[in-house]
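Mind having a look at this structure? Questions to follow.
Complex shown without one protein chain; remaining protein chains in place.
Chain naming follows the written order as A, B and C, and within any one chain the residues start at number 1.
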């Protein structure tokens, strides 16, 4: 079967790869749609990020959906032919984090398309893959496979909202309106936010953000003082979803939040400078948010009931054979929000 | 009457200052004991900190206790002769923060001995001061005025513990064992922590920390890898009280905490660098903690019942006339934990 | 001016009542719409409820909206002609509950149309009333006065949701689909509930509940075992909004909730029996929810942005002169959800 394989930075090839048979409790999924994520792009553009490097050929992709093509012994939850979204997380289910209801922190996690461990865990940009039965979440009637492939990034944002605490009645700032920021707008709206303001450095994603429900947007490059009107009386926003990973975005958010505000850090940056004195004086809570657990199933179910209209995020569907073009497009924020491979 | 007055950096003089009569609902307190705090030292040593500068002569001091010497009309809670601890916070009681149960964020706060506003709010290192009835908290029987003067820094630490959430059964790291770190050890112990580890760069305060209940201490200057044994399996501590304001202390704490840990930031630093990727991957919560509200009354009541033995922190009691010597001593961490003025 | 006045059980008359001038910081509102609430009905049908009895003539009504007709000295937030919803709560703003951010528990609350204190606090079913500036919340453009009169019961439900904690991704049971249960469905949907099931003893309100977003409804009179399928594996629902005040509804909910579930008690009943052993074994949390604070302003703002479609709840608008007919209609659950007086 064919797969998109990254061999090194800027060396992505579509070529043949081996098959695998589903074992007991496992299923084989015929992948149909795969969204390109920021970490996939990092592997392609830079051969990794931080200390995580591509050390052997890796199939990227962890935002995937398809149909069950084979089932191993003992599988009961899904049957051949079922449309499924694939949860890329395969935790060990017996370490202390798994038993604490936090499999996202599993000490032996296998996360698809990740170069964190050796051998790398191969991802989903291929024709077929084998996963555990628990990873294949059956789609509700009426949910397209293309929209189901948004379940993974949506789960990230639902988990971010869970980290934030109750959002009902809150005033929310979203910094960075790439796919995670944009989906966070949908989630904040669905969770009862009273007002949503979004910032970015580019106009194109901000236009999409407004379409998704942002009440107001600020291009911080064109209008660097655009958040200043939220500084009065110790600040305005109750919650921030920081989705850029940029120290500048975080620095701009801090004077705009009210005392006691929660900043949920979704964007993965490196070292950034924080003004400790302001964090103390305003009792700001900066909370990291990492992947998701049960929120993947929520995402599939809530997509199925139409709670989130992800259509405006889907920029283009590109055939697997044109994966290089797809990755180049996905890397251009002026043209692309979310690019999917059709496999 | 006499007061200790800072005119500029390193210019502290004990001289005469004016009297004030208590108005309706106000009381005059004859100050007996006043602890020297880090912010007092900053005014003395550097003429301020950050953007807060001594712009006119200021009487420092906000860790104070004494006896009621006069009462204004309508005062019922205390009477002449009562021993009291003085809460240095005088909020407006009608802004949105006061009405939200958060007077510490009052938009018009008058905090004793603070150069934040002009004219400066004069502090407590003087013979008598006038405050509202609500600021004079009557001491329980048996609580000495010297120990009562610890109510203010203790309230800071009780508020830090409140920000941390439940501590029962927790493993706690305290970074920086000056007075705030040291009192945080007492509070963590009283709040049911299972294990307490403390770090500092000096041996003298660490010895006191052990006496206060720290199970283990690390001198990070002598033993920079002393926390490394807490790094395994994604980290160990549930809660950190960061009481140094140092970026190095925060950086050392991050790999030693478990996923989902809470770091309560008590130390007031400037810009410090944070590894956002680790904060995200471990879902660390960095929470600022600022002053206190109801915890001041808790502190007085709990000191009165013997819940906290603050005696080991009291380095020396120095007469007001020797205020310069007291400030010099307070600034020497190898010799001093908490220096008090006897007034 | 005219007012609807309850003199005793079943003795409601529309008659003349005195006028009042707005004092400093007060406004006069020309009332246009007033919804009839369950407590209004209790005064009319039974002369009170529990220990709260009509002891002198009382104007009922606390779900009201209108236009500002006069303003007293110093009023800045609203002007003559502004359309406003009237918050019926007038707390003292200086008791310990007001200063703790919980004015709903004010020790000296004046709540419109309540017979709790003597003299009774007169309510809103009259042509004009005087309230504090803070009680008159200006309507956003496009919000009708009739829909604005839903702000009060909606605020009750928003507060109930606040008591519940985060609802994102939750499975919710609503027991009792009168106006409070029905609005709780709207709120739970807006707060991100994954699934909503509603119960009642009558078909008419359940039909409205389905229209508002309940995924499934059960008429517990016709189908007493209709919740049994949620009993397996220790129960199903994460959150219950109990809006009936009936012990039978609470008893039916308990086996249907999962361990650790939260039951928010909105319905005001008398003594009801609770199976303590099940509450313990399943660690159920039964939480009372009383009125609202900041949620009134949320309600107006969120109604203004179209977050809640209350139109299906509005059964009929009846002229003030026909108040007796309006109260009779409001008391018939087979015909009425919410009846409003046009004043």
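The rule we apply is simple: a contact is a pair of C-beta atoms (placed from the backbone, for glycine too) under 8 Å apart; a residue touches a chain by one contact, two chains touch by 3 or more.
A quick note: this is a predicted structure, and the numbers were derived from the prediction, not measured.
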Selected residue (touches chain absent from view) among B:236, B:298 or B:327: B:298
Contacting the left-out chain in the complete assembly, out of C:74, C:288 or C:319: C:288
Which of A:5, A:98 or A:239 contacts the chain that the document leaves out: A:98
Contact partner of the left-out chain, one of C:8, C:279 or C:342: C:279
Touch residues of chain B, complete complex, unshown partner: 158, 161-162, 165-169, 187, 190-192, 194, 294-295, 298, 301-302, 307
Those residues of chain A which, in the complete complex, touch the missing chain: 93-94, 98-103
For chain C, residues in touch with the removed chain: 50, 96-97, 102, 105, 107, 163, 233-234, 245, 247, 250, 259-260, 265-277, 279-290
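As a working rule, only the chains that are shown with their structure count from here on.
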Chain-chain pair with the highest tally of contacting C-beta pairs: A-B
Rounded Å distance, chain A centre to chain C centre (Cα mean): 39
Contacts with 2+ other chains: residues of chain C: none
